[in-house]
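Scroll down for the structure; my scribbles are underneath it.
Omission of a single protein chain aside, the complex is shown with its protein chains in their original locations.
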Amino acid sequence: MTMGSDNGLRPVNGEITRTHLRHVVESQQFTVPLLMELFDRSHEMERIVRRGGTLDYQNKIMATLFYEPSTRTRLCFESAMLRLGGRVISTEHARAFSSEMEDEQVEDSIRIIGGYSDVIVIRHNEEGGAKRAAQVSPVPVINAGDGNGGQHPTQALLDLYTIYRERSLEGLSIAFLGEMDKGRTARSLAYLLAKFDRVKIYFVSPPELQMRGDILDYLDRHGVRYEIEADASKVIGEADVVYQTRIRPDRVSDQPGLKRYRIDSSVLAKMKKNALILHPLPRTVELDKTVDGDPRARYFQQARNGLFVRMALLTMVLE
Amino acid sequence: MTMGSDNGLRPVNGEITRTHLRHVVESQQFTVPLLMELFDRSHEMERIVRRGGTLDYQNKIMATLFYEPSTRTRLCFESAMLRLGGRVISTEHARAFSSEMEDEQVEDSIRIIGGYSDVIVIRHNEEGGAKRAAQVSPVPVINAGDGNGGQHPTQALLDLYTIYRERSLEGLSIAFLGEMDKGRTARSLAYLLAKFDRVKIYFVSPPELQMRGDILDYLDRHGVRYEIEADASKVIGEADVVYQTRIRPDRVSDQPGLKRYRIDSSVLAKMKKNALILHPLPRTVELDKTVDGDPRARYFQQARNGLFVRMALLTMVLE
Partner (left out) sequence: MTMGSDNGLRPVNGEITRTHLRHVVESQQFTVPLLMELFDRSHEMERIVRRGGTLDYQNKIMATLFYEPSTRTRLCFESAMLRLGGRVISTEHARAFSSEMEDEQVEDSIRIIGGYSDVIVIRHNEEGGAKRAAQVSPVPVINAGDGNGGQHPTQALLDLYTIYRERSLEGLSIAFLGEMDKGRTARSLAYLLAKFDRVKIYFVSPPELQMRGDILDYLDRHGVRYEIEADASKVIGEADVVYQTRIRPDRVSDQPGLKRYRIDSSVLAKMKKNALILHPLPRTVELDKTVDGDPRARYFQQARNGLFVRMALLTMVLE
């Protein structure tokens, strides 16, 4: 309360939190101080969960309103709320179940369900659905993914937290492998990484699926160095983090060439000894099961970090 | 415990509660004293929720057994139980999911699930389903809607509570707009209103969708005044409450005439200055979004009142 403000940062930071974290709609809304507060809290949540503790949210209700199913994301959010001591009401597949939900404008649903809950986690099938929800909601809204071209900010936040836990974000070198043009994950994380100094990004993808101009322009404007590559083996040895994502084979003409974007034992041999291997999961063939035993694999930890980051986000929006 | 019974009413009332509120199957089972007890409790729940409190139901389990989905009703009941401190087990769509549930007689399912819970909230696809459930259940049953021609008593109760919170039910003037013949809402609420003195009801509907004889006969027998109208503009200025419901366009021959049953700014101008506008939601075109900003609009509050009324009902059947 009466803490010194010798550098002016903490109180401002606190203000930012209270002002800007009413809703979580897109990753761009997170400033560096807000990210650091989120990560401090996430780390604290990790400690609480490890010792089997809980927090004091027993009178708070989270509604998970999923217009399309996303089982792992939903279960992660629900676990996060329960680990805080809170309670959950839930719909797994609102659109398929309920003509009432389909007919109804999302705005009306949100106004109603906002009367039954203290925070709404929404997965909407249309880009912009979460933003529309936030504009009318009487309670905080967290975007758990909206549309294919939309945002999935909590995925990007847990990705960044996973790196932050083990590496300095400043001066980080990261290689993305997979579909860049439609890869929501790589796109969102690129936005967040651009907030940190001296980051270097490698986009490794078949040419027809490469990262689109909007992100590259954004990186240019923010002075972020990047390289466009078609062959993972050329850059894989440079990366502190190798972030693998899926490639749908039907989107590529050169099918045999797909092996250049897969991680197997020969690729492992070329990586830095202390690199981190990430993947948003689920995986298909692009990430071989033999990688699971490699000490650099972090994708299951990454999934688990989603719990801590979502717990932290919930504490911030419920404040 | 040893309270006086100077007027004989409270103990009797208490008896009625304990005797008659084992199950909630249809709105007709509610006497005026029981309604008043319910509304007193609902108001108390409103206060508890507003101050972020809870009650002492942590060892009670509510099962929501929905043979067909009704997402908003289910989430409202679940929130109500959680706000009481209780716990919930749930099935969103028993019929579609589970051949076992489809094959099985509802009586067997209820006997089994009654062994796992302290109260069952049932939504059944057949008229009379809730009554059949109540006849065999080892625990209280609450009807959350059964069939199209059936009952949805908690909707009628929350509608009545919404009016009661702001107006005297005695001498009330109310206009129903929309489909009267198949409108479960208007039919159920008419039954409840007939219990109060000097009520005046306007049924405003295209002639082919007007209120059926069974309700009109019931109102005649109970001395309730009503008028049958085909044009909202003629009576809208008389109503303390305007209760709007949906009209399915394919049920009407005079499509352009449908606008006579819609609420927009020109209709608003004709209403009483302190009228209340209700709607069970979801809405389609019959209730324009511009009405949302009108100080007389109460439909979102009405939905939220469902929480308090259902909390109150749960406390009554769990006693």
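Which chain is which? They are A and B, in the order written, and residues in each are numbered from 1.
Simple rule for what comes next: a residue touches a chain if its C-beta (ideal position, glycine included) is under 8 Å from a C-beta of that chain, and two chains touch if they have at least 3 such contacts.
These numbers were taken from a predicted model, which means no experiment stands behind them.
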Query = Quick one: which of A:29, A:71 or A:148 touches the chain that's been left out?
reply = A:71
Ask   = For the full complex, which residue in B:22, B:87 or B:234 touches the chain that was left out?
value = B:87
Query = For subunit A, which residues touch the unseen chain?
reply = 52-54, 69-72, 74-76, 78-79, 82-83, 88, 90, 92-93, 281-284, 300, 303-304, 307
Interface residues of subunit B (partner: the chain not displayed) = 58-59, 61, 63, 87, 89-92, 94, 97-98, 100-101, 103-104, 108-109, 111-113, 115-117
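Methods note: only the chains that are shown with their structure count from here on.
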Inquiry  = If I superpose the C-alpha trace of subunit A onto subunit B, what rotation angle comes out, expressed in steps of 5 degrees from 0 to 180?
reply    = 120
Note = Taking each chain's centre as the mean of its CA atoms, subunit A sits from subunit B at a distance in Å of 41
